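One structure is given below, represented as structure tokens, and several questions about it will come after.
One protein chain is absent from this view; the other protein chains keep their places.
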Amino acid sequence: MNVLVDRITRLGGFVRLNIAGIGHATAMFITVIRRSIGLLKRFRLVSDQVFFLGNYSFVIIAVSGLFVGFVLGLQGYYTLNRYGSEQALGLLVALSLTRELGPVVTALLFAGRAGTSLTAEIGLMKAGEQLSAMEMMAVDPVARVIAPRFWAGVIAMPILAAIFSAVGIVGGYLVGVPLIGVDSGAFWSQMQGGVDVLKDVGNGVIKSVVFGIAVTFIALYQGYESKPTPEGVSLATTRTVVISSLAVLALDFLLTAVMFST
Amino acid sequence: MSFARGKLTAVMGGSGCGKTTVLRLLGGQVRANSGKVLFENEDVSLLNNEELMRVRRKMGMLFQFGALFTDMSVFENVAFPMREHTSLDEEAITDLVMLKLNAVGLRNARDLMPSQISGGMARRVAFARAVALDPPLIMYDEPFAGLDPIALGVTARLIKEMNNALEATSILVTHDVPETFGIADYVYFIANGKIAAEGTPTELMKSEDLFVRQFIDAQPDGPVPFHYPGKTLRDDFGIRGSAS
Partner (left out) sequence: MKKNSLDFWVGLFVVTGFVALLFLGLKAGNMSSFSFAKNYSVTAKFDNIGGLKPRAPVKSAGVVVGRVAAIQFDDKTYQATVTLHLEENFHFPKDSSAKILTSGLLGEQYIGLEAGGNDQMLAQGSKITQTQSAIVLESLISQFLYNKAADAGKEKD
């Protein structure tokens, strides 16, 4: 009996701790937004970070997009062919990419590549007392270090997702038309007829912005709150990947339900 | 505790006694639970963020291992406070940075990255950065920790000279007795959350206080115990009866 009570107490404590954690994270989020006003005058800080987050991720995103496009082309063809609808391959590839795969896969890759590097960087800065030193020099580390990286992530994500989708469509085309022999005209015209710029491409962009906000903030928060030890930083990077990935998938479900319900 | 203007005051004590916390209280990184922390007659613990920023501009702090920004060069590190708080043009900043680096003897290392310089050099760069804006209050967190004898002498001399040159108030948190006693005007000893002793170095050298004597003479056991508190030796080994 005591074991049961003990377990429930611990569960309650665990839940309470996590809810408090979410509250703390929300407060931090609002702080980052509020302290971002000064960045309008010092935009270089943001653009430098866009380089580290965006340009450095470009290759992995583009290559992944190409291969996902290849696979979509192949798998799509095999399935559509059974119903005699292989002409719709272009439409299938484009819709899959712009609506779902582009934003989601890009977000997951971004969390792994850029998210972990952000967490490690901030965590190590904290461990080396760099953030403390900045505070003592009357420079707010949230405004100077965290906020530029946050906005850089929010800017870089939709760009990367668009590149992923575009390269993926090209990949699907390369597999579908020259390789398999689907009619080129049908490929593009069916796609153009079925992909709505506002509904499909636009919603995909909105999704990638939301994912950018989530992944970047989670990465920065984990780094900022990490324990200043090697184990602490390592744990924080793992948590970044896990929490970001789950958040992206959960948000994707929510957004899809809202956006694509007719 | 009070730190006189223009003087070099040292705060000493064993590891973990709370010396660094004194600096954090002064800088507003930690709020006091009770009592007051007055800087120029303003209670630091009651200030909000903006006011704190204003007050911190008058303080320079040297962190224990330098805390240099690893993604910037030596030059950029020292230039950082100038860029953030002044609107000087690039030429003026370059001249000022060179002056500060020259004072610590690292003018020619200005383009190196923190990962390329030794720990002692890193601390000197951090020193130059701490005094970049000529603050009236300079705080040093364990500036002598882990330095070789040459570097020790250099650092002690720099701290004293900077204090005199800027007519600043310097607070030194350390446990290095010989170097500190050589340059400090006043010393506080902290133990068990209280001021254990205070006075000028000469007074303390003659002190009869047990704690001061253990510290200065580096005795292994005394008011600061050698053994971690807990069971006695006899209980742990199960020794019964009396030993003769």
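Details
In this document, chain identifiers A and B correspond to the written order of the chains, with residue numbering beginning at 1 in each.
We take it that a residue touches a chain if its C-beta (ideal position, glycine included) is under 8 Å from a C-beta of that chain, and two chains touch if they have at least 3 such contacts.
Fair warning: this is a prediction, and the values are worked out from it, not measured in the lab.
Looking at the complex as a whole, the chain kept out of the display touches A.
Which of A:Leu39, A:Ala88, A:Met191 or A:Val233 touches the hidden chain is settled by the complete complex: it is A:Met191.
Only one of the listed residues, A:Asp48, A:Asp183 or A:Asp252, touches the absent chain: A:Asp48. Within the entire complex, the positions of chain A that touch the omitted partner chain are 44, 47-48, 50-51, 54-55, 58, 94, 98, 155-156, 158-160, 162-163, 165-167, 169, 188, 191-193, 195-197, 200-201, 205.
Just so it is clear, only the chains that are shown with their structure count from here on.
Across the interface of their complex, chain B is touched by residues 124-125, 128-130, 132-140, 144 of chain A.
Residue ranges of chain B in contact with chain A, taken from their complex: 27, 29, 49, 53-54, 56-57, 59-61, 63-65, 67-70, 80-81, 84-85, 126, 129.
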